[in-house]
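The other protein chains are all here in position, but one chain of the complex has been omitted.
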Amino acid sequence: MAFISSGYNPDKPMENRITDIGPRHFEEFYPPVIKKNKGQWDYHEIVKPGVLKHVGLSGDVVYTVRVGAARLMSVTHIREICEIAEKHCGGHLRFTTRNNVEFMVETEAAVDALIADLASRKFAGGSQKFPVGGTGACVSNIVHTQGYAHCHTPATDASGPVKAVMDEMFTYFQSMTLPAMVRISLACCLNMCGAVHCSDIGIVGIHRKPPIVEHDRLDNICEVPLAVSACPTGAIKPAKVEIDGKKVNSVAVNASRCMYCGNCYTMCPAMPLASGEGDGIVLMVGGKVSNRISMPKFSKVVVAFIPNEPPRWPTLTKMIKQIVEVYAKEARKYERLGEWAERIGWEKFFELCDLEFTHHCIDDFRDPAYYTWRQSTQFKFTKHIEA
Amino acid sequence: MAFISSGYNPDKPMENRITDIGPRHFEEFYPPVIKKNKGQWDYHEIVKPGVLKHVGLSGDVVYTVRVGAARLMSVTHIREICEIAEKHCGGHLRFTTRNNVEFMVETEAAVDALIADLASRKFAGGSQKFPVGGTGACVSNIVHTQGYAHCHTPATDASGPVKAVMDEMFTYFQSMTLPAMVRISLACCLNMCGAVHCSDIGIVGIHRKPPIVEHDRLDNICEVPLAVSACPTGAIKPAKVEIDGKKVNSVAVNASRCMYCGNCYTMCPAMPLASGEGDGIVLMVGGKVSNRISMPKFSKVVVAFIPNEPPRWPTLTKMIKQIVEVYAKEARKYERLGEWAERIGWEKFFELCDLEFTHHCIDDFRDPAYYTWRQSTQFKFTKHIEA
Amino acid sequence: MFGYGGGVIGRYCDQPEMFPGVAHFHTVRLAQPSGKYYTAEYLRGIMDIWDLRGSGLTNMHGSTGDIVLLGTTTPQLEEIFFDVTHKMNTDLGGSGGNLRTPADCLGSSRCEFACYDTQDLCHTLTNDYQDELHRPAFPYKFKFKFDGCPNGCVASIARSDFSVIGTWKDDIRIDQDRVKAYVAGEFKPGGGSHSGRDWGKFDIVAEVVDRCPTGCMSYDGAKLSIDNANCTRCMHCINTMPAAVKIGAETGASILLGAKAPILDGAQMSSLLVPFVVVEQPYDEIKEVIENIWDWWMEEGKNRERVGETMKRLSFQKLLEVTNIKAMPQHVKEPRSNPYIFFKEEEVPGGFAHDEKAYRQRHMR
Partner (left out) sequence: MFGYGGGVIGRYCDQPEMFPGVAHFHTVRLAQPSGKYYTAEYLRGIMDIWDLRGSGLTNMHGSTGDIVLLGTTTPQLEEIFFDVTHKMNTDLGGSGGNLRTPADCLGSSRCEFACYDTQDLCHTLTNDYQDELHRPAFPYKFKFKFDGCPNGCVASIARSDFSVIGTWKDDIRIDQDRVKAYVAGEFKPGGGSHSGRDWGKFDIVAEVVDRCPTGCMSYDGAKLSIDNANCTRCMHCINTMPAAVKIGAETGASILLGAKAPILDGAQMSSLLVPFVVVEQPYDEIKEVIENIWDWWMEEGKNRERVGETMKRLSFQKLLEVTNIKAMPQHVKEPRSNPYIFFKEEEVPGGFAHDEKAYRQRHMR
C-alpha cells in the first residue's frame, strides 16, 4: 500500500468529481460469441464435470470451463486468472453467482488446451490452483462470508471450516454423481450474509452466551433505548449501575430470555457476546431456492451445536460427509436433500444419517413454532421410540 | 314443567346425596350381539346407503341402520326413537359422534322391516322423520351448535341454516356418490363449539362491528382489567368516561384493531357486539380430522362474508351446493375436499368453483400469516390474472 | 349444584319481561355413557325427568358429548340432580374450568379398526377423575377424547386437549386370498363406501398402492406387500380393503396434546406427545402423563389459558420436561428452521459467564 495522489484534491473535493455512474455496461465485457448469440441459445450439455457446452440456434457453440475459487483472492491470484483469460479466451472471463470463475472458449481443442494449462498450475503445497468442476449434480463452491478475517460479529470462522469441508467434498466437486446439486453455504453469525437459510447444507456460527455488558462505557458509546429496542425477545432492560461509587446508565440482560442473536452488539459495541467456549456451529440442512419440482424451502436445524475445532473442524466435516453420503445412497435422481428428507420423513432422516435428535431441534421461536410440531398420528417408528 | 319434590331436602342438602358416580357403565347398554363380538369384528360392508353390516370373526353379523337426526330433539321425538328401538332392536340404540341415531338388528329381514317402519313415519308437513343415510362417501349430519336457540353470543343461527343447507344436500345424505365423505359443520360464533375449524365445509357466524361499550353499567358488572386483558389484539384500553356529570371507570375500544372475536363480551356482558346488519357467516372449506392419506388439516376461509338470510339462507346454500358439485365432478376417488383443492392449487379451486377471491381471504393474523403467502413462482394462470 | 362447580350453564333470557317463563333457563349437562349406546328404558327415564322438570327440549348430544337438557328454572336444579342420581344412577357432565365430559368413538364394540377399547378407557378415566370433572380447579376447560384409530371418528385431534388415538407398532396383517377377492370384485372397496356411482372396476394399484402417502406398498399382480418400517399407519389401505388388510396385532395408542378452538390465539390441533403407549387396565401409564400435565398446567397456566396455549407459550421442550419424555423427531413434522436456539446454562461450558478480561485481551475496545 502506498500513498500517491490520484489527482484528488482534498481542499476542493468537488473538483473533477465523477459520481453516480454505476458499474460498467455489461456488453463491454462479453466474449464475441456471447454477444452474437445472446437470447438465441438453443440448448446446453455438460460435456464433463466442469465443462458446459451451450449451442446457439445459429449453430455457434461456446464451451465454458468452470474453476473453483476461494473467493478471498489476492491481487496476485486475480492477475493469474487474467493471464489465463488472455492466453485462452481473448481476455474474457466471468465469475458465477457462487464465486467460481468461468473461462469461455469456442472449440474442443481450446477446451483441452485450457484444461491442461489449468491442471499445470499448482500451489506450492502441490494442491490444484484452478480445479475444474462444480457443474450438474455436484457440490459446487461453498458460498461463505468473511468470518474472523474481516467481520466483527463472527461466532465461527469462514475460510477455515470452508476449506476443511470442501477438502472432504472435493470428489463431489469434480464429479456429478449425486442425486441432485448439493449447495453448501456458511455464515459466521446469525446475520447469515448469504442464502444459508435456504441451502441444502447450511453451516452457521452461533453464540451461546448472553452478551457481556460493559457498564463502564455503555452509556458513552451506545444509546440505551436503541440497545433495549434491538432485542427481539425483550431481554434487555435499562438499568442503573454503580461503578466506583457513581451511578451510571446501563442495561441489564435477562439471561434466560436471551437467544444470543447478537443484534444488541450490532447496535451497541459495549455488548459483545463472542466467547471461546460458547461459540460454535449449528448445522442446518434441506433448504433450496430453486422452484424445480418443489417450492423453495428453508434449511432446518439438525445439529444444534458443533464446537469450533480449528484448523480442520473434524466433527463438522464428519457430519456433513455422513449426511451427503447417506443422501447420495438413498435419494432418487433429481431429488434435493430437503425433498428427500421430507419424502422419507425427518424421523427417518435422523435415523439413516445417525444423528442425535435433541430438544434443541424443536422450534420454540414465536407462534409459527406450533406449525412445525406434529399434528397427526402419521409417523414412522424409528430407534428413537423406546420399545 | 311442574314442581314435585324429588325427595331432595333443601334444608339438608347432604341428606341421601349421591355424587361422583359418573355415567352408567356402557356395557349395560350393549345389544347382545355387540357384547358378544366386541373386539372380534372381522370386517364391514355398507350394504346400501345408511345400512352398515359388520361381520364378526365368530360369523355373527350386525346390521346398523343410521338415521338422520336434528340434534335439538324434543322429549316426544326421543320417546318415538325409543319406541322404534323397542319394536325392532330389543330396546337398544345408539347415537353417533355426529348425532345420528343408529338402530342395530341381526338379520336382513329385520333391516327391511325396520326401514319400512322408519319410512312410514313422517312429519305433519310430509317430510321424513327418520331419513336413512349418512354412510360412506356422503354428506352426513351437519354438526352444529346452539345458535339463537340457546347461546348468548351467536352471530348467526344454527338450526335455520343447517336445515336450509341440509335440504340442499339431502340427496348426498342418502347416496354415496361423492369422491369421499364431506363433513359440514356449523358454529354460530368464533368460539367454534365443534370441529368446525377442521371440517370439509365450515359455516361460522361472525360479527363485523366492534362491541358496544355500555359505560353506564360496565364498571358494575365487569372488572375493567379482565375486559382489557380479554382482548387478543390489545384493542381495549381502560378509560374514564363522564356520565351525567359523573366520572365512571369504563373502557375504550380501538375500532381499527378490533377483529370482532367477542372474547370481551364473554368476559364482560356490557360489551355486546351482535348486530343485525353486521353479523353473518364466513365459509371455510377443506379441513379434515382423519389421518387418512394426508394429515389433518384446518379449514380455510373462501368466502369472508355471507349475510344472514333467514329463513332459507339462499346465498349460503347456493355457494355450498356449487362447491360440493364442482368437487364431486373434479376430485379423485377417496380425495377429500381439501386434498383436492391442494392438489389443483387454491387458485384453481377459486376458478372452478367460481368464487370471488377477496383480500379478506389473505391471512393477516400474527406471524404465521407469512407462511400462507406464496414464496414461489409456482402458480397457475387463472382468470384472476389480468391479461 | 351443591358441592359441584360444573354441569349446569346459567342461562338468563335477554327479554325476561316478554318471556317471564324462561327468565332463567339453564342448561343441564348429563354425562353420556361411553360410546353412546342406550336402552330405551334408560332414555325414557331421563325423558320423564326432563318432561317433568324442564323444557322438554334436548340437545342429543352436545358437541362435547353430553346429553344436554336445554332450559329449566333455578329451583328445579337440585331436584333434577336428585332424580338423575337416585333414579337413573347417572351423574352430571362438566362445564367451567374443569375436566369436561370425556367422549369416544364406539371403538372395538363395533369396529374392526379399533386399536384399543376406547369405551373402557373413556369410562375408567371419567370415573377416576370425577373430582376434576365436577370441581373446577383448572385454569380453563380440559377435554379428553378417545379415537380407536387414526380415522378419528370422534375428532379428538381437533376437539380435545388430550387426544388418545389408537395405533399399532408391528406389521399390517394382510390376507392375500382376500386381496385376490378384492381384485376379483368379490369384496367391494371401502366395504361399498363409494357405491352408486361408476368409478370403474376396482384398480388396486391406482386406488391403493399409488395412494399410499409413503409409497411403501407394492403389488406384483398377485401379492400385496408393505414395507412396514416406512408405513405411517394412515389407514388408507385398511379402509379400502377392510376384509383383507388389517391393523397390526401389537396395538396401543398415540397421545396428542393441546387442541382448541380459535379463541384467543387461533385454533390448534393436538400435537403428538407420546408416539406409542400400551393401553391396558389400570391405565397407569396414561394417567401419569395426564397428571404430570395437570400439575404443570395448574401451576403455570394463566387464567383462561388452554393447555395448548400454555405449551405454545412455554415451549414444547418445557412440556417434555414436565412429562419426562425425551425429545424425538416424531415430535415434529420438521426441525426448526430458525437458529434461535436457547441453551440451558448447564449445557454451555463455563455457563453463561464470560471471561471479560480474556475477551478484551483478544479484542481491544
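Residue numbering begins at 1 within each chain, and the chains themselves are lettered A, B and C in the order written.
Here is the rule we use: a contact is a pair of C-beta atoms (placed from the backbone, for glycine too) under 8 Å apart; a residue touches a chain by one contact, two chains touch by 3 or more.
Remember, predicted model here, so these are calculated numbers, not experimental data.
Trainee: Of the chains you can see, which ones touch the chain that is left out?
Mentor: A, B, C
Trainee: For a quick check of understanding: of B:Tyr43, B:Phe130, B:Phe298 or B:Trp313, which residue touches the chain that isn't displayed?
Mentor: From the options B:Tyr43, B:Phe130, B:Phe298 or B:Trp313, the contact with the absent chain belongs to B:Phe298.
Trainee: What is the set of chain A residues that contact the non-displayed chain in the whole complex?
Mentor: Contacting residues on chain A, toward the hidden partner: 1-8, 10, 13-14, 16-26, 28-31, 34, 38-39, 41-49, 54, 62, 64, 69, 71-76, 78-79, 81-83, 85-86, 91-97, 99, 135-137, 143, 145-146, 149-150, 152, 175-177, 190-195, 197-198, 232, 261, 263, 266, 289-296, 298, 333-334, 365-366, 368.
Trainee: For chain B, which residues lie in contact with the unshown chain of the complex?
Mentor: Per the touch rule, chain B residues meeting the hidden chain are 190, 197, 204, 206, 208-210, 212, 214, 217, 255, 259-261, 269, 272-278, 282, 284, 287, 298-302, 304-305, 342-351, 357-365, 367, 369-382, 384-385.
Trainee: Across the whole complex, list the residues on chain C that are touched by the chain not included here.
Mentor: On the chain C side, contact with the omitted chain comes from 13-17, 262, 266-267, 337-340, 362-364.
Throughout what follows, only the chains that are shown with their structure count from here on.
Trainee: Which chain has its C-alpha centroid farthest away from the centroid of chain A?
Mentor: B
Trainee: If you average the C-alpha positions per chain, which one ends up nearest the average over all of them?
Mentor: C
Trainee: So how far apart, in whole Å, are chain B and chain C when each is placed at the average of its C-alpha atoms?
Mentor: 17
Trainee: Averaging only over C-alpha atoms, locate the centres of chain A and chain C and give their separation in whole Å.
Mentor: Centre separation, chain A to chain C: 45 Å.
Trainee: Residues of chain B touching 2+ other chains?
Mentor: 291, 295-296, 366, 368
Trainee: Which residues does chain C have that touch at least 2 chains other than itself?
Mentor: 150, 157, 165, 213, 233-234, 265-266, 269, 333
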